[in-house]
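All protein chains of the complex are present and in place, except for one that has been dropped.
And then chain A:
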Amino acid sequence: MAEDKESAEAIVSEVHKKIRAAFDVFDHEFNKTVDVREIGTIIRSLGCFPNEGELHDVIAERLTVNRAYVHEHREDNNGTYLTKQIEEEEPTGYIRFEKFLPTMTKVLMERKFRPIPEDLMLQAFEVLDKQKKGHLELEELTKYMTQEGEPFTQEEMEEMLSAAMDPDKNLIFYKDFVSMMTVDDPR
């Protein structure tokens, strides 16, 4: 029993160290705080695959330092007053490590935001490739990425194209792209 406890503690300790290491990379002033806008990068670099909405929830729910409450008063159908607290769109401020650590530990221990396996990625591209050409046109991919789901910014789109697109033909051979990206980073 004692052994189990020890190994569990050891696991948690290792997780803590991993989180600390990633956090420190962005702690520019060495005072155990990071800009909230870098939290997404930190969480993802630890192997998690949240989408933007999930990221926002984690930050808003647990981590945001500054919260701006705006009260919205509305009458519902029964004439009762409803107050809704709407938080400010852009969370600002700094996240302290003490707050980040328990949240992130939970995320890692509960294996939230699991990685996306390569074959699923391939399928996703194939869905977009309606004509089953084996590649996507520049305009096609741009349209999907900038208008659907959680749209890319202009800069994100350019970045993806610079990595994914064959510049001579303006085509994205997604099979190669997916395997290149998945092999890239040994974890």
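Here is the rule we go by: contacts are C-beta pairs under 8 Å (C-beta built on N, C-alpha and C of every residue); 3 or more make two chains touch, one makes a residue touch a chain; residues count from 1.
One rule holds in what follows: contacts and distances are computed from a predicted model.
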{"item": "Among \"Ammonium transporter\", \"Palmitoyltransferase\", \"Sodium/potassium-transporting ATPase subunit beta\" or \"Serine/threonine-protein phosphatase with EF-hands\", the UniProt name of the subunit that does not appear here", "value": "\"Serine/threonine-protein phosphatase with EF-hands\""}
{"item": "Sole residue of A:K18, A:K99 or A:K112 that reaches the chain not shown, by the stated touch rule", "value": "A:K18"}
{"item": "Contacts of chain A with the absent chain, listed as residue ranges", "value": "14, 17-18, 21-22, 24-26, 28-31, 33, 35, 40-45, 48-52, 94, 115-116, 120-121, 123-125, 127-128, 144-145, 148-152, 156, 159-160, 162-163, 181, 184-187"}
